[in-house]
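Right, one structure below, let's go through it.
Yeah, one chain of the complex is gone here, protein chain that is, but the others are all in their spots.
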Amino acid sequence: MRQLIELCALFSMLLIAVIYGRDYSRTGTMPIRRLPALDSVDEAVGRTTEMGRPIHFTTGTGGMVADTFAAFAVLEYLAKKTAQYECALIVSNADPVVHPITENIVRAAYHAQGKPESFKPSNIRYHSDSMLAYVSGVWGIMEREKVAANIMMGYFFAESLLLSEGGVRTGAFQIAGTASTPQLPFLVAACDQTLIGEELFAAGAYLTEDPVRIGALMAQDTAKIASIGVILLGALAATVVSQI
Amino acid sequence: MISKKLANLDSRIVYAVVFLSILLPLWRPLGLSISVSDGTLKVHGLLNALSQDDTVIVSPSFTPSTEAEVYPQMEAVLRHLLSRNARIAFACLNVESQIYAEESMAALAPEFGYEYGVDYVILPFTPGMETAVAAISNNFLGTYPRDAYGTPLTEIEAVTGIRSVSDFALIVDFNTGNTAIYYIQYANPRGVRVVAGASGVTVPYLTPYLATGQLSGLIDGMRGAAEYESAIGYPGEALAAMDAQSLSHASILALIGLGNGASFLSKRGDARDAEQKKQSYGGELDE
Partner (left out) sequence: MKLTLASLITLVAGITVVADYFVAAPVINHAASTFTQWSVMLSAFSTALGGVNLLAVHKKRLSQRSANWGLSVILLASMVAWLVIGLSLGTESSVYKFIWDNVYSSLSSTLFALNAFFIASAAYRSFRVKGIDTLILLVTACAVMLGRTGLGEAYRMPEIADWLIRVPNTAGMRGITIGGALGAISVSARVILGLERGYAGERRSGGSYQ
């Protein structure tokens, strides 16, 4: 019975995503509230272009999880912007499977902007899947290359604070986004802007205005409202039962 | 202004204060006592109910970086499990897990007369984390046809009668990441209870699962390890390190207080200066 309800909920989410996606294609109205952290990605690119220093991006040690896929959307946007403004983008990876994917994404973005010659494969770096070796590698990049902005999007473990404090020491402007709840407090404390939890999953829709992504985001929000309703009903029922 | 300097204190001074607050109690222990919380007593009670008919999965899912916090938890729990004569299967989800399993049992097995293969077994490293736990939960014997040294599991007495993950009495996962969540997701629905020993930073993340009963118990960081050592009556590394933890926490609180006080005084000073400037400019304009 429980699994039947879950299956119905899943199909409902997919249906809502399709309906809202089609609605957005027709009307073009963007229902997403402002996310300052994503607006500041453009600010970061502008800052790095003015200062003539590189921008650094990393997806953390989470591997191929949903957060990393959400981060790919931000990387796609960032690569497009850095190609447009001809500022250097350095990507650090801690997962050998994520590494070629980020290389693909950045290469494709540079090609799409008509600047394939500006793409440098040596700027997409795999350090190690050992967390602290990866942190050491990223610190080295931040100190040697004097990055002006550090963007951390994806799933992080204990390296979140180490990386963000490394960025603070070099004076980089820092934007982070993760759904990893244990690491959120560290990122909020150390970074200039943070995407909290599901805001990371909204990034793709927010930056690309793609109908499929916007439809999926609306389905997420609808499911969240439904969850709130169920929780309230459940809390009420539990309270009534306990009183009887 | 001194308040401005204090409000923007050099990080190196902060680091020095924290370093000294950790070092001094290790050199001269304060001997602060700690009480045992209900949460730790609950885990203690669960393990106390085990017997020699029970087989437990112990999963050392931590890395050297968090060894100082989580290894004492594992040591205390293993000591308790061995005192209950429970059989143990170590599930290795990290590269380092096998080494921790070997190290801990090399120290404890002789004390309790445990023999490898008869009373405990170390299962081989299985990569993939979530997929590894899913594989263990879906098909235990298929995932582990042999132990870490190549012996077929069917020839190992310690796991006699184990056909699937449901045949285990308990899973105790020592983690600093998500492995406890994976055991809750995949193994707990199959009827096996899960207990976690977690680093302090992961505990708030796991507490909701404790509230729902998906997690049967939770050992909370270094303090949890110290409490467990007290509960089993065997003071160890964690209790010894609690003084350092206490003083370092106190120093960070003092620094936060200093920062807030300095920031407040600095802002008041700035407001006073701005008022004075406004008044002097206002006087000049009047003239």
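Read from first to last, the chains carry the letters A and B; within each, the first residue is number 1.
Here is the rule we go by: contacts are C-beta pairs under 8 Å (C-beta built on N, C-alpha and C of every residue); 3 or more make two chains touch, one makes a residue touch a chain.
Small disclaimer: the values here were computed from a predicted structure and weren't measured.
When you scan B:S3, B:N48 or B:S246 for touch with the missing chain, the hit is B:S246.
Looking at A:M13, A:I32 or A:M51, the residue that reaches the missing chain in the full complex is A:M13. Interface residues of subunit B facing the missing partner chain: 9, 11, 14-15, 17-19, 22, 30, 32-35, 37-39, 63-68, 98-99, 102, 126-129, 131-132, 134-135, 138-139, 142-143, 200, 203-205, 207-208, 210-211, 221, 223, 242-243, 245-246, 248-253, 255-256, 258-260, 263-264. Not every partner is drawn; the one left out touches subunit A at residues 3-4, 6-7, 10, 13-14, 17, 21, 25, 65-67, 69-70, 72-73, 76, 95-97, 99, 101, 104-105, 107-109, 112, 125-126, 128-130, 132, 135-136, 144, 158, 161-162, 164-165, 168, 179, 181, 184, 186, 189-190, 196-198, 200-202, 204, 208, 210-213, 216-217, 219-220, 223-224, 227.
Just so it is clear, only the chains that are shown with their structure count from here on.
Every residue of subunit B that touches subunit A in the complex is listed here, in rising order: 11, 63, 65-66, 129, 176-177, 201-202, 204-205. Within the complex formed with subunit B, the subunit A residues making contact are 63, 131-132, 157-158, 169, 181-183.
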